[in-house]
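I have a structure here, written as structure tokens, and I will follow up with some questions on it.
All protein chains of the complex are present and in place, except for one that has been dropped.
Lettered A, B, C, D and E in written order, each chain numbered from 1.
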Amino acid sequence: MFSLTVRDHVMIAHSFRGEVFGPAQRLHGATFLVDATFRRPELDADNIVVDIGLATQELKAVLAALNYRNLDDDPDFTGINTSTEFLAKVIADRLADRVAAGRLGAGAHGLTGISVTLHESHVAWASYERSL
Amino acid sequence: MFSLTVRDHVMIAHSFRGEVFGPAQRLHGATFLVDATFRRPELDADNIVVDIGLATQELKAVLAALNYRNLDDDPDFTGINTSTEFLAKVIADRLADRVAAGRLGAGAHGLTGISVTLHESHVAWASYERSL
Amino acid sequence: MFSLTVRDHVMIAHSFRGEVFGPAQRLHGATFLVDATFRRPELDADNIVVDIGLATQELKAVLAALNYRNLDDDPDFTGINTSTEFLAKVIADRLADRVAAGRLGAGAHGLTGISVTLHESHVAWASYERSL
Amino acid sequence: MFSLTVRDHVMIAHSFRGEVFGPAQRLHGATFLVDATFRRPELDADNIVVDIGLATQELKAVLAALNYRNLDDDPDFTGINTSTEFLAKVIADRLADRVAAGRLGAGAHGLTGISVTLHESHVAWASYERSL
Amino acid sequence: MFSLTVRDHVMIAHSFRGEVFGPAQRLHGATFLVDATFRRPELDADNIVVDIGLATQELKAVLAALNYRNLDDDPDFTGINTSTEFLAKVIADRLADRVAAGRLGAGAHGLTGISVTLHESHVAWASYERSL
Partner (left out) sequence: MFSLTVRDHVMIAHSFRGEVFGPAQRLHGATFLVDATFRRPELDADNIVVDIGLATQELKAVLAALNYRNLDDDPDFTGINTSTEFLAKVIADRLADRVAAGRLGAGAHGLTGISVTLHESHVAWASYERSL
């Protein structure tokens, strides 16, 4: 199995609801380092997993919809705790949509899985992994 | 599949028995960066894998039993090579016990796996992965 | 010259005023990895720069006043752009006050300088350096 | 499942053929940080995954055949795009050959898998994972 | 003293002349992680060292002239060993020219120094520091 990962980052504000979150119930923020991993069992005709330029560009496009925003005001997340693990899934699913729409190139139709890891600090990160 | 990882560290002394270890047969030591990863297929009612505060606290508690010690003197490890990979398993198993005992919260009963990675330097690390 | 550095982190929300900030004029947030460095020309009687336990504890105390907050609501920063470089100075100055107040131990009176670096992402960080 | 990873690096020149590579069609180069991971379900008689000294030595030997070279001139890669993902497989396969040849020690015959990750920068890396 | 650093990377081929370089006399390559640091004693009217967007953009522009190239063919470097430390100076000087030309904004005229660090691997890096 092969994989390719590209990293970018996003800076957001949000708050959580639920006692489990303690002081994180207050409005605060995070820089998330975002690692998007694309997997496939065999390489494509160019001997790659996916065009690294397109992967970088599409990840940046997905993150642009979140970047420099207060997620509490995003209608997509009304009433939802935008936890690190939840956001990993949001980003993975949006990347999967872009793969299906052909935005990562024709060769990307051979991809079989996507994982997204969000690092919220040097001591905590969360991931979501899915099939394509 | 979702996962959440928290990082801490521990500083121990130990020695190894066996020619394969070369100069590491002498009493020496290590700082281990310890990454504990918790996995589950679906998020809990709070939209998280596990309470990150409790995960951090329980990892610290597990490490406290090892920290600033000579593992050669620990009765749990008599006659055992406390290799990086072995210690990864010790820490994973002790975390699993704490999950079972409810110390990571009620939601943690939905966890299905734990992995622990110990980085012994910038050029070597070891992991142990298990089900719950 | 000797130095000792301890690292912690803080997660905040804020916004900026001024065209130069572009989309960062919107309410957003950041995780700052905070490295606090203490300097002195000679080590103290214990052969250290400063008690690493107290340094860690006092850095955490300084960060607690900022952590999980919207800095736009902090009366200390009314009308001020809480840029990464500005916050590095705030934290350095507050640490300096604690050194002067004796909270880092008697030996810490031999410290001659403090630097604070805030990493806002894997591709950007800022520092402030001052004398004591 | 246990694993052990060792890291080294290699500095090579190469060029790519195919529009997808854009400016990387020109002769350029890369430092690859190379992480070689060895896996097995149970530890060996010494309580380890593999002799870390031998693992480090054999990875270095595999990399020596690539290091400080222009891969466009390597007869093994004639007409092949030496992408990061492809090189991860080359290195994994060559390590697997060395495991089979006994160069990682007798205990290494219990290994069941190898993964190799090549970091081409702080924002991109690729992996190949195989069974033994 | 305040500073702001931005990171980018560049992938180049080159070779060295001189016995001291051993196998690096062969054509090979490198990924350089490039950290550009801007310094000044006081912040500007926006409470920053320099516009981080412009700093990132201008560093990328400086690196674009080197990226995906064989430096042995660059007329600027004819007969010159393009060592990591030398390239750090090249990049710092070119950034200094851009500061002087106003490309980092009017506020950047308050900058008093630039440092550039090039990481050639996880175990080696070089820096050049100059005044403005």
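FYI, a contact is a pair of C-beta atoms (placed from the backbone, for glycine too) under 8 Å apart; a residue touches a chain by one contact, two chains touch by 3 or more.
Keep in mind it's a predicted model, so treat the numbers as computed, not measured.
Interface residues of chain C with the unshown chain, by the touch rule above, are 1-8, 43, 46-49, 51-53, 56, 105, 107.
Within chain E, the residues in touch with the undisplayed chain are 18, 20-22, 80-81, 83-86, 88-89, 122-130.
For chain B, the residues in touch with the chain missing from this view are 7, 9, 11-14, 23-24, 26-33, 67-70, 120-123.
We take it that only the chains that are shown with their structure count from here on.
With contact taken as defined at the outset, chain C and chain D are each touched by A, E. Its C-alpha atoms superposed on chain C, chain B is turned by 180 degrees; the angle is given in steps of 5. Between the Cα centres of chain B and chain E there is a gap of 40 Å.
Inter-chain centre distance (chain A to chain C, centres taken as mean C-alpha positions): 30 Å. Within chain B, contacts with two or more other chains are made by residues 122-123.
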